[in-house]
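For this view, one protein chain was removed and the others were kept in their places.
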Amino acid sequence: MMKGLKKWRLFSLLAVMTVFLSACGEEYITTLKPTGAVGKEQFNLLLFSIAIMALVTIVVSVLYLYAFMKARRSKLGEDYMPKQVEGSHTLEVIWTVIPIILLLILAVPTLISTYKFADVKAMDEVDEEGNKTALTVNVTAKLYWWEFEYPEQGIVTAQELVVPTDEKVYFNLKAADVKHSFWIPAVGGKMDTNVENVNKFYLEFGKESADLKDGVFYGKCAELCGPSHALMDFKVKVLDRDGFNDWVAAMQATEGQTASAESTDLGEQTFANSCLMCHAVSGVGASGAMGPNLTTFGDRNRVAGVLEHSKESLENWVKDPESIKPGNLMTGKYGELSDEEISAVADYIMGLSIEE
Amino acid sequence: MGHDTQFQAKSKKQYEYDRHHNAVHMRKQVVNFAIMIFLTFLAFAVVVADFSAYFIKPVILLLAGVQVVLQLYSFMHMDDKKASHMGVISTFVWFGAVIAFTMFLTFLTIIWW
Amino acid sequence: MSSAAVTNNKGFGATLWDYLTTVDHKKLGVMYLFAGTLFFAIAGFEALLMRLQLMIPNNDFVSAGTFNELLTMHGTTMLFLAATPLLFGFMNAVVPLQIGARDVAFPFLNSLGFWLFFLGAIFLHLSFFLGGAPDAGWTNYASLALYSPGHGIDFYVLGLQISGAGTLISGINFIVTIITMRAPGMTFMRMPLFTWTTLITSALITFAFPPLTVGLFLMLVDRMFDANFFDHTMGGNTIIWEHLFWIFGHPEVYILVLPAFGLFSEIIPVFARKRLFGYSSMVFATILIGFLGFMVWAHHMFTTGLGATANAIFAVATMAIAVPTGMKVFNWIMTIWGGSVKVTVPMLYALGFIPSFVAGGVTGVMQAAAPLDYQLHDSYFIVAHFHYVIVGGIVTAIFGSMHFYWPIMFNRALSEKLGVWTFWIFFIGFHCTFFIQHFLGLMGMPRRVFTYQADQGWDLFNFISSIGAILMAIGVVLLVINIIITAKSKPLNCRDYWGDGRSLEWAIKTPVPFYNFKQTPLVRGYDPYWLEKHDGNKEGMIYAEPLGDIHMPNNSILPLVMSIGMFVAAFGALYHPDGKAWAIPVLILGLAITVGAMIVRSVKDDLGFHVHVEEIVATEEHLYGNGGNK
């Protein structure tokens, strides 16, 4: 059975499948148009296994349909008495050995990739000056938002992960409250964020995100974590290395930035009084904040991960977060604000930006 | 599902043979018990004697294993081929042991801090 | 006592009492069947609500919290309270007949198992009315489960603890029954395949449920009595829950699918009029699946971060299961091959089952490839996989077997015509719902989401999927209608309803008397009834003993009382953390009821009773007219 299937046939089957599958889904979220080495390798494994599975399914279905069509009593007559066969050793050997071979074939790339994806040794490598050679991001998943800390750069951001293209980016993953799971479908498989330990893995980002529909890849929480699990989205902005360096520099430049309660701007004043204890407006720092860091809020793509990025939805969010993300940890923590204050604070937050 | 009983007096010879057999068997059990006590002693002794932990741990685990097999096969009569369905039962018991072992292995290796 | 069983026309009260106290495996089979159907409808309804919510993006048909409750209760109910009891129903109704036994080994425990399951299930469902159902998924992962406010999780823990105890008891009971109570001549290698799969399934229950019991207990004391197993600030570890759950959870799926395999192994030979192909390799494959089923649980935890070596080992072990399963599939096909296939409703389900299950199985193997699973895990691809094996494998087995065994269980036959309609509507709906979900998963849709944004390209496929669910619902409603209509139809009073019965259960005339075979049959080979039939034996069977008094177990209300005790105690435990003064006394009261009933049970001799020869003859005449069961 296998011998008849020449290599080119397998390839053409794969080619057809690639075309069909990649017609599915949106580029910024589908696993079927992956970017980066990790996602591509997983996609190839997908195609490869689908090919094997399609083969199995087709062979089984053909055999079964053939057996059934020939054996219908309506054709054979009501009284037909089939021979009572006990079994056949030859057949049994055949259908034991062939699946074993198929599985062995599948096991090889499986094992190779398993070890490859788990290899995070490069994370600790340093150059002559003792600086880490690889970019590491500490991801903390919290009910229902994401915090991204860049320990080497001394900066922290939230909801929007910013990474450079074409290099391995290493992640330290952990959860602050309950278990979540970190997943960027278009870039590669997921890894859980546990509460009691730090998981490590790496991803590669194959292309800049600027020309995507929203200019970002979509990230998801992939472990049930409460009512708003479905809304625990984040975005990934992929820049070329220079762009990334610029972004880091701009973030570092926000050091010391804060909101003042004495400000004449009602927005800043309100923010300082009601929000600052949870939300920082300086990008320099470490993870561990109560609420998402808002330094780059003006540059973001969504409000609270899911709402359209507009002043209106921001106001709605501040007015009643519960109606948008049930179970979130901001609701009820900052007293009553008047419409005027909310509008002003919204203006203030929308104005927080590090891009020109 | 009858526990209907048939009274069947044993022949005198059979009766005496059985009695004797039981008594011999019981003596064996006492010997087994002595071995178990000894093994237990040994296990406590090596710990108290304070050898290297690398030596003690495998030794006391081994002693425990031997003792458990003794319990199962002598006190619990798993060696009794005539008992009803002993083959099936020991298959079950050993399969249980295999599962238990896999669980220890995983809980000691892939749960971390 | 025994004469009461002869007269059929009893008042409602007496009938009710009869069912509450019965230890008869046939009646318990019927009770399991109905309880299972009830919970299947409830859980299916929950699924329907979920699909309606997901029909369009940003829908607000149900709220986020409610959705999580629906999803948890759907999964939990389907697996523990619908599929398991439905299969137990068939095991109870069929296995003792198949091996020629009078009843199960421990009829009293059989009844206890049912009542524990049923009251546990009721307890779990009361959560909807008492402040909210569990909402942490059927997997109930520890960190979220500890965090979840309210009593939902407590209901889950206690309800499953009780009904799990029932399942464990029933499992042990079946093992003993099959080991010790086979009719003379029925060696292990002559047992029908459904009996074999029941045996292996029960073995899986025996070994898999205790880890769940322990896991639930740890969760219980963590939540209700301040223990620290899963609280990492106190040194606990949530991964322990994941392991314990999946050490149970993976065998659980084989617990469900093996009996389904067994049922199809009964159905296919009958309607192909041909001996099951490769009987001994079928037995071997069953055992192997059972064994391997215990060695693969961590394939549900590939993304937990166990490390490359653990993932590699478990990936390969998981793939290995495809081999014995494949043996089964090919044996079924070869049974059809060269046979004479009559397409009745049960056979239709069997024919639908083969390709559907294979499609579900092969996606399982894809998930077993760990690096690929990093993408697939917790996405809709998984949802598609397991509904393909579950609905395509187990639900088809259950529906098919309902048609197949209805004549034995109820002495009535379900309508074939309506059955064909049900099959096609349900089958098309099923593929429509779940095929498309593979692509949703690949397109990046996580599972367990109560809604999704419109801009992600998932709208159309979700819509199609929901339409499919509606079709399935129509199919199920038709089945229920079929059952209701059939209840009013004429009794069959026949033997071997399908004409080509092979194993012992077809050798007995319906309605089956409460003592089953009046004389224990003598088994001369595999497919004993077929053998006798084709040797021209008019009696149906030859018998291993002369007609004599039959010893039967007594009915008892104690199993129900014990279960009620547990039910009461569970309320005490549940409200203990609220600081209610009555909580601990209620807990103790409930346990006292249970223990009291146990003591009553052990102090009273229960020797059963004898049905005398004259009574047997009279019963047979009453059931089958002159001449009795011939």
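Labels for the chains are A, B and C, by order of writing; each one numbers its residues from 1.
In this text, a residue touches a chain if its C-beta (ideal position, glycine included) is under 8 Å from a C-beta of that chain, and two chains touch if they have at least 3 such contacts.
As a convention for this text, contacts and distances are computed from a predicted model.
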Inquiry  = Can you work out the missing subunit's protein name as recorded in UniProt? Choose among "Phosphoribosylformylglycinamidine synthase subunit PurQ", "ABC transporter", "Cytochrome B oxidoreductase" or "Autoinducer 2 import system permease protein LsrD".
reply    = "Cytochrome B oxidoreductase"
Request  = Please provide the labels of all shown chains that the missing chain touches.
outcome  = B, C
Request  = Sort through C:100, C:166 or C:211 and give me the one touching the missing partner chain.
outcome  = C:211
Ask   = Which residue numbers on subunit B touch the omitted chain?
value = 1-5, 7-10, 15, 18-19, 22, 25-26, 29-30, 33, 36-37, 40, 43-44, 47-48, 53, 56-57, 60-61, 63-64, 67-68, 71-72, 75-77, 82-85, 88-89, 92-93, 95-97, 99-100, 103-104, 106-108, 111, 113
Key: For subunit C, residues in touch with the removed chain   = 105-106, 168, 172-173, 175-176, 179-181, 206-211, 213-215, 217-218, 221-222, 225-229, 231, 233-237, 240, 244, 247, 599, 602-603, 605, 607
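Following the convention adopted for this analysis, only the chains that are shown with their structure count from here on.
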Query = When the centre of a chain is set as the mean of its C-alpha atoms, what distance in Å lies between subunit A and subunit B?
reply = 53
Query = Using CA atom averages as chain centres, what separation in Å is found between subunit B and subunit C?
reply = 36
Inquiry  = Which positions in subunit C are in touch with at least two other chains?
reply    = 237, 239, 307
Request  = For subunit B, write out the residues touching at least two other chains, lowest number first.
outcome  = 112-113
Request  = State the interface residues of subunit A toward subunit C in the complex, per the touch definition above.
outcome  = 21, 24-26, 29-32, 39, 41-42, 45-46, 49-50, 53, 56-57, 60-61, 63-64, 67-68, 70-74, 76, 80-88, 91-92, 95-96, 99-100, 103, 106-107, 109-111, 113-119, 175, 177-179, 181, 183, 185-186, 188-192, 194-197, 199, 213, 218, 220-231, 233, 306, 326-327
Query = Of all residues in subunit C, which touch subunit B in the complex?
reply = 102-103, 179-180, 203, 206-207, 211, 237, 239-240, 243, 247, 291, 294-295, 298, 306-307, 310, 551-553, 607-608
Key: For the subunit C and subunit A complex, residues of the former touching the latter   = 63-65, 68, 135-137, 141, 143-144, 147-148, 232, 236-239, 272-275, 277-281, 303-305, 307-308, 311-312, 315-316, 319-320, 322-323, 326-327, 329-331, 333-334, 336-343, 351, 354-355, 358-359, 362-363, 365-366, 368-375, 377-379, 439, 442-444, 446, 448-453, 455-457
